[in-house]
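For this view, one protein chain was removed and the others were kept in their places.
Chain lettering (A and B) follows the sequence in which the chains are written, and residue indices restart at 1 in each chain.
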Amino acid sequence: MKHSRKFAALAAASVLAMTLAACGGGGSGGGGGGNSGGLSGDAAANLDARGPITYVQGKDNSNVVRPLVDKWNASHPNEKVTFKEQSDKADQQHDDLVQNFQAKNASYDVVDVDVVWTAEFAAKGWLQPLKGKTAFDTTGFLPATVATATYKDTLYAAPQTSDGGILYYRKDLVPTPPKTWDEMMGMCPIAKKNNMDCYAGQFAQYEGLTVNAAEAINTAGGVIVGKDGKPAVNTPEAKAGLNNLVQAFKDGNIPKQAITYQEEQGRQSFEAGKLLFLRNWPYVYNLAKTDGSSVVKDKFGIAPLPGKDGPGASSLGGHNIAMSVYSKHKATAMDFMKFMTSQETEKFYATQGSLAPVRADLYADADLVKQLPYLPVLLTSIKNAVPRPVSPFYPAVTQAVQVNAYAALKGDKTVDQALTDMQAALGAAGSQ
Amino acid sequence: MSMQVEPQTRRGKKGTGAGLENKEVGQDRKQKTQGKVALLLIVPSLIVLGIVIVYPVIDAIVMSLQKDAGLDPVTGSFVAGGFAGLYNYIHWIFEQCNTPNGQASCPAGTLGSQFWSATGTTFLLTVITVALETVIGFWMAIIMSRTFRGRSALRAAVLVPWAIPTAVTAKLWFFIFAFDGIANTLFHTSILWTGSEVPARTAIIIADVWKTTPFMALLILAGLQMIPDDVYEAAKVDGATAWQRFTQITLPLVKPALMVAILFRTLDALRMYDLPAIMTAGANGTTTLSILVVNQIRIGFNSAAALSTITFLIIFIVAFIFVRFLGANAVESATNSGKAK
Partner (left out) sequence: MSVATLDPAAAKSVARRRERWVSSRTYVSAAVILIWCLLPFYWMLVTAFRDVGYTFDPTPWFTHVTWDNFSTVFSTSLGNHFAQNLLNSLIVSGVTTAVALLFGVFAAYALARLEFRFKFLVLGFVLGASMFPGVAIVTPLFQLFTNIGWMGTYQALIIPNISFVLPLTVYTLTSFFREMPWELEEAARIDGCTQGEAFRKVIMPLAAPAVFTTAILAFIGAWNEFLIASQLSSDATKTVTVAIAYFAGSQPHQEPYTAVMAAGTVVTIPLVILVLVFQRKIVAGLTAGAVK
């Protein structure tokens, strides 16, 4: 590019040496993330090669990864793994991965990706498809977690950890937890009698609302994006689902302030004894038991999310582990991926980091259940879970869901209108 | 200080001649040698600014003419978008999106449908905050200009909100305006500050006014202190009421300083990002243009580049209007200082 060269020449005169590099490498311009050519080439290379690799993951907050890497290295002296720790902020992890994939950085061999990015990275041709020589056996994995790692019918990553929503309820006031949404709504007079709010989830306009709206829609039998990857949210089922939330807001069964709730505000209200039912993640369990200001320490129980006639459809959190197509030692990378998702490793995630396993039988493990009493409930939740839409345009997808669901919850739009707009916005998201 | 508020452009034509006439008339040679020295001294800064501002702006324009990478419907892989012409600009300004059914107006829930509402929000927040800051700042400046014990303590105290990083301020107000937060507790209200448009915007306006009024007050105070006391004394003797003194002496004399302060604040408010990004994440009608750009970056940066260029142009036009028609001439204030002394 002409202008960048011109400025580079000018910069040479300046003392600011670093700015030189800014312009020297300034061949930016258009194009962007496209990576059409050579994908099959990269994916087909180095399949049998072994040697040292790097594993990239977000902040290892509860010191789970380091001991595992040490263990691997002790038994694989010639195929050592270096652990590269990223930021604890999801956006920054995403940007760091994008940057290194774009640069075809061969030293990002095995990466940990948030479930909602898997499709984007797969579509950009950065993740090794897990088939043929690099096939990965998902027997024993919870199917919903495998779905988060699948794009266009091909597995691109292995499920590593999971997370699902569960229902917290006041067992002192409600002896048996509600199994269905209608049943739960029927219990709301109990809350009223006790001067409490009935139900809350995460309804502020942010990612949590996508999770909650998707749960409501999926629970009622609707979908956001169909099996063919096309948006299919404008259906009677989806309408019934979203309408459940809208109606609950209207009736006051969901308190009006819940429109501002993220995870923490709901937890706060529940711990203060002001809320009968709360949809939240498993992390609340220990905090509600131990927090100084919690008045519900021994008064709450947990249950699967209430559904239409059985357990509801939770959205899924968690992470997948994937291999870069640019890795030089894919055989080692493959083994390491298997090691990082093995039965033993999964158990270690749970005991050491309270991270929910992706393997079904661990949820019945007596030691684990003793330490994390919510596991059986969480298993039901994850078994019935539906992943958030698997889309390479996830940021646009979640925006489409949030904005329209939020407008419906506030009563700014009818449910019909909200779903029509959501459908249209999801359509536009893919072809911008 | 110069009381004229001639627009810079008219004056700029004559260039340095206007600044010279007092002392150094006719020293052409001196000007020439000084010119060379000046060039040497200034060029490095201009080069640096060129690299950090002009280059990215040009780069953004180049990027904005490219289409973002799209998806191949068969393989599901990304393919480069190619040349887009002005598509990205049309996309924002006319809120037109590519949908499966061809070009249509952007559906609610896409970023493309938020351009005009974001522009409206940005201007609304700007007008309200700047107006409040001017009025309150004026009042604070008048108080601070009086002589009383503890005056310097007061002047130091008003700098505290200004010195706290906006990101910290935003977190603080986010906490204060939570439903169970101290604001509702203190006033025995149960307002959902982040639950609908008016309260959410009010919360942001309060936070912004708190943070930046001191800056405004100090600029106005400096203007007030330029007015000699005897002007007021004379007016008092002539029987002018306090209100008359304010409107006929204070206001006109402070006006140049005030206009510059308003210009600074307006342009700053038009790029507001930190407060809404942290307090509401843009929900409930608080998406400003800056927030919209940042949201777009990860969805498609060529389109984001077009939007950031539009934002830049909008701010540029506002600045131009201020300087050209409202007499807020910051350049003149800077170049004429000292002359009046």
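To be clear about the criterion, contacts are C-beta pairs under 8 Å (C-beta built on N, C-alpha and C of every residue); 3 or more make two chains touch, one makes a residue touch a chain.
All values derive from a computational prediction rather than experimental measurement.
Contact with the chain not shown here comes from a single listed residue; of B:135, B:159, B:234 or B:251, that residue is B:159.
Remark: the omitted chain is touched by one listed residue; of B:81, B:109 or B:223 this is B:223. Among A:102, A:176 or A:247, only A:102 touches the chain left out of the display.
Among A:244, A:268, A:327 or A:384, only A:268 touches the chain left out of the display. Chain A meets the missing chain through residues 15-16, 18-19, 21-22, 25-28, 32, 59-61, 85-89, 92, 95-96, 98-99, 102-103, 163, 262-264, 268, 272, 280-281, 283, 287, 291-293, 317. On the side of chain B, touch with the chain left out of the figure occurs at residues 1, 8, 11-12, 15-16, 19-20, 24, 30-31, 34-35, 37-39, 41-42, 44-46, 48-49, 51-53, 56-57, 59-60, 63, 139-140, 143-144, 146, 148, 150-152, 154-173, 175-176, 180-182, 185-186, 210, 214-215, 218-219, 221-223, 226, 239, 256-257, 260-261, 264, 267-268, 270-271, 273-274, 277-278, 289-290, 293-294, 297, 301, 304-305, 307-309, 311-312, 315-316, 319, 330-331, 333-335, 337-338.
Following the convention adopted for this analysis, only the chains that are shown with their structure count from here on.
With centres taken as mean Cα positions, chain B sits 38 Å from chain A. Chain A contributes residues 1, 3-4, 7, 10-11, 13-16, 19, 22-23, 26, 28-36, 39, 91, 94-95, 122-125, 151-152, 204-206, 229, 256-257, 259-260, 265, 268-269, 272, 392-393, 395-396, 399-404, 406-407, 410, 413, 421-432 to its touches with chain B in the complex.
Interface residues of chain B, counted against chain A in their complex, comprise 43-44, 47-48, 50-52, 55, 58-59, 62-63, 65-72, 75-83, 97-101, 106-113, 178-180, 190, 192-196, 281, 283-284, 295, 298-303.
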